[in-house]
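Note that this complex is displayed minus one protein chain, with the remaining chains in position.
Per-chain numbering from 1; labels A and B assigned in written order.
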Amino acid sequence: MTEAPGTSPGPAASAAAIAADVRSGRRSASAVTEQSLAAIAAGDGEVNAFALVTADSARRRAEEIDARVAAGADPGPLAGVPVALKDNLCTRGVPTTCCSRILDGWCPPYDATVVERLAAAGAVVVGKSNMDEFAMGSSTETSAFGPTRNPRDTSRVPGGSSGGSAAAVAAGFTPIALGSDTGGSVRQPAALCGVVGMKPTYGTVSRYGLVAFASSLDQVGPLAATVADAALLFDIIGGHDERDTTSLDRPAPRLASVVDQGVDGMTIGVLAEYLEGADPAVAGRIAQAAEVLAAAGARVEEVSVPEVRLGLSAYYLIAPAEASSNLARYDGVRYGLRVDAEDTVEMNVATRSAGFGAEVKRRIMLGTYALSAGYLDAYYGQALRVRTRIIDGFAVAYERCDALLGPTAPTTAFELGAKLDDPLSMYLSDVCTIPSNLAGHPAISVPFGTGSDGLPVGAQVLAPALAEATMFKVAAVLEAGAPVGGAA
Amino acid sequence: MTDVRRADQDGAGEAWEMVVGLEVHTELKTATKLFCGCANLFGDEPNTRVCPVCLGLPGSLPVLNQRAVELAMAIGTALHCEIRPSTFHRKNYFYPDMPKDYQISQYDEPINVSGWLELPGGRRIGIERAHLEEDTGKTAHAGASGRIHGAEYSLVDYNRSGVPLVEIVSAPDMRSSAEARAYAAELRAILVACGASDGKMEEGSMRVDANVSVRRGPDAPFGTRCEIKNLNSLRSLGRAVDFEARRQIALLESGEVVVQQTRHWDEGEGRTVALRSKEEAYDYRYFLEPDLVPVVPDPAWITAVGASLGPLPGERRARLATLVAGALPAGAGGSPDPGVGADLEGAPGVSDADQEQISTVVDLGLDGLVTAAVEGGIPARLALARTANEAATDAAAAAGLDPRAYTSLLAMEVAGSLSATQVKAVLHDLLAGGGDPAELARARGFEAMADGALVAVVQEAVDSHPAEWDRYRGGEEKLAQFFVGQVMKATRGQANGKAVVAELERLAAR
Partner (left out) sequence: MTPVARITRDEVAHVAGLARLRLTDEELERFTEQLGTVLDHAADVASLDLAGVPRTAHAMAVTNVLRPDEPRPSLDREEVLRSAPAVESNRFRVPRILGDAP
């Protein structure tokens, strides 16, 4: 692999800057793509951020974009920007496996809506990023392609399940990436890898072509090195899609231009419950973040939403319940793995037993149990009532606050293997991200200094449904005021 | 009329009563499937009407077809249901013809609830619900038998996967196989009248399952029921219900119990047999479909759908009965009162035979032809008989018939210019290819009979049988039939009997 002339390894330039260069002809999309592919070739052996690198199609695509620029056309706001796609986003003719053996080699006959929108904006897909199998995990260790390592410290996990996408951005392989967030799967790895990750309001980004984990919670979300890039990516993938019934019929967002408008006059609540179980160094960073917001003109106060304490339990009933149904279709009949047997039931059983990993089986069984006769109301029904209570609890807080602040994860990145056989302790790393999914609200994780171990801490900004503009403004102020290096 | 009938075919003397409820699945006549834009057509090449949604590919999502919802609302309106805000659930079970391994179906909040259907005899059968759901794919079994049991392997075609269905669940209100058949027939006529279904049971576009139980008399609690599947004709339905009731009675009379189960009707063997299913008890784990949102019809929408409905079979039968009753000579059945349409069913003057013809015509949607003919001056009974007996033999073609052409054909019969046999022959041509009835008659050489030729043939018959002619002239009127027979023989049935008699009378009076 040769390095493109005039580039040097290191963090990629911002997506906005790359696109501006490519659109104006100052840099070629091909050169940018080569730089990205070179960085991957040099670093991904260690990090394992990618399940699949699509170098050939990326090069062809970059040439197309260069040809369009040469012909005087505008390839779009992401012209020539390399992007990593989580491997649960369908890409026509390109393997989409959710990092599961059961979908080994499956090539969808269609593109996800977000993939179409990225293409229309001129982005260059360089590969499918690694993830926890079917997005079930918080460490990207349950992937059939082996774990992803945290580029900040490769003995640590990158978080999950979009750990490959977060690591790709953190390692400088691509300036932006797409992940999916069902219980924190974009925000938590963003926090652990020291990048920006956002979960949109449920319904603002199409789920068509996102392989379902828990349909009522799943949202595709952007990962980026900067808040502005995350907003730009959200603007491109967001907006109504008639192929997704739950897609909100609203105009596409246009937030990239409002990001830097500041927080003067806003009221921001520091969410007490999110600090309860947090590592002291993490909690210290959040206190510091609150000071940054206050210094920027926001009114900062402590708020309590006690209902969020029930989020984790409700989530680990609702998400597995939906997953148990969503993952029934992997039965060996139409696509993916088949382990043959004498009859169809045995074939289904053999295929699913061989094709799914332990965490996926655990959640399928948990969800099947939660929905089964006799337990439906005690577990699933109660969880849906808790969901109502959480929404009501946030509503009270938002009567006073424009946005809420808390940590994204209670700790910094943990060691590989530390929680793999202890599901409950693994699940607890999502305790601060899950309530936003249950409520359907947007939230964003912004890097804000490091913990006592020198690893990144993410500050999380939560906002009411459809208040992404407020959320991005707060995030941009935190980004600008984030401490550089050093322990809290 | 019919309230309670005994199920004991053997006349054992026990007051056994059968209790029947029907679950009818009807495919809706939409252009596309319930949740995707694939064409709602099959019989096509296998797996050519499929897309990510109806194949259940990972990442695909359902989007509800508005027309399917409106047809469901039309069915609800026609069945006097309450049309309600509704939701979709997932019914989870594994089966290879079901691509997602769950069926999207309406569960505890169906779009239509609490209606009724009135049988032609006037009895009302309750409708518990009529809900929307998706169909499955189709499985073909390879191996000697071509049936599921004993097949070495199976082949699945998903063209039918995702076709919209409405499942109509009756109350357990039927008390005989005849009532069950009448209900199914009437429901079919209503579905066709709504434009919701083509009602073809044999082709699977309307599928009937029967829940059957028996009890000792109308006041006894309901017995344990069995569900019978695979009833693909009204005849099978009737036979299966009778068989099953007798089977249950025999069990109970010999001191055994009825086990609640699903049974399959074996048409060849004429009996029901228990279905084989896996050991696992089915636990469908219903939960609200997260990929779809509630359907909340507002009153304006419900009204608009109702307004688009044409008259329903009951009303249309009453209208024909009015015509028939109105055609009666004064005093035979009282004068018809246009304000009491429905009461005319079974009214004096409208015979059972009339009623049967009326039902046939309405079931096939041919009542427009009868009405047009009557308005064109054709006697109601003639229009009804020709439509029910002749036009009905090719209902599809009859539905496309030009009512004016049909009326002018029947007018020729009334005028005596064509015989009944000739009219039937011309109608056959008209159904086959359309055209002008007078020209079609001419092409068959019938017109020649009408002007002059008949006179010669009758004269010849008279000349050849002088003895019989003398007796006829002497007052033996029945000999007219002899001459009509001779003329028919000579013309190979093409003569008009009435015209022959008229000519005989003319000759005799000379």
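Keep this in mind: a residue touches a chain if its C-beta (ideal position, glycine included) is under 8 Å from a C-beta of that chain, and two chains touch if they have at least 3 such contacts.
If you're wondering where the values come from, they're calculated on a predicted model, not measured in any experiment.
Touch with the chain that is not drawn comes from one residue among B:Glu17, B:Glu128, B:Asp157 or B:Glu244, which is B:Asp157. For the chain left out of this panel, the touching residue among A:Thr91, A:Thr113, A:Thr245 or A:Gln288 is A:Thr245.
Interface note: of B:Val295, B:Ala325, B:Leu382 or B:Leu418, the residue touching the hidden chain in the full complex is B:Val295. The chain omitted from view is touched by exactly one of A:Phe173, A:Tyr379, A:Tyr398 or A:Phe414, namely A:Tyr379. Interface residues of chain A with the unshown chain, by the touch rule above, are 106-107, 109-110, 201-203, 216-217, 242, 245-246, 248-249, 310, 312-314, 316-317, 324, 328, 331-338, 340-350, 352-353, 356, 358, 361-362, 364-366, 368-369, 372, 375, 378-379, 381-389, 391, 423-424, 427, 438-441, 465.
Residues of chain B in touch with the missing chain: 30-32, 36-39, 45-52, 55, 63-69, 85, 93-98, 136, 139-142, 148, 151-158, 262, 264, 275-278, 280, 282-283, 285, 287-288, 290, 292-296.
Here, only the chains that are shown with their structure count from here on.
Computed from the mean C-alpha positions, the centre of chain A lies at a distance of 56 Å from the centre of chain B. The touching residues of chain B, counted against chain A in their complex, run 52, 55-64, 90, 92, 94, 96, 99-102, 154, 156, 278, 283, 285-287, 290-293. Chain A contributes residues 88-90, 96, 98, 103, 106, 108-110, 112, 207-212, 214-216, 242-246, 321-322, 324-325, 328-329, 331, 333-335, 344-345, 348, 368, 371-373, 376, 380 to its touches with chain B in the complex.
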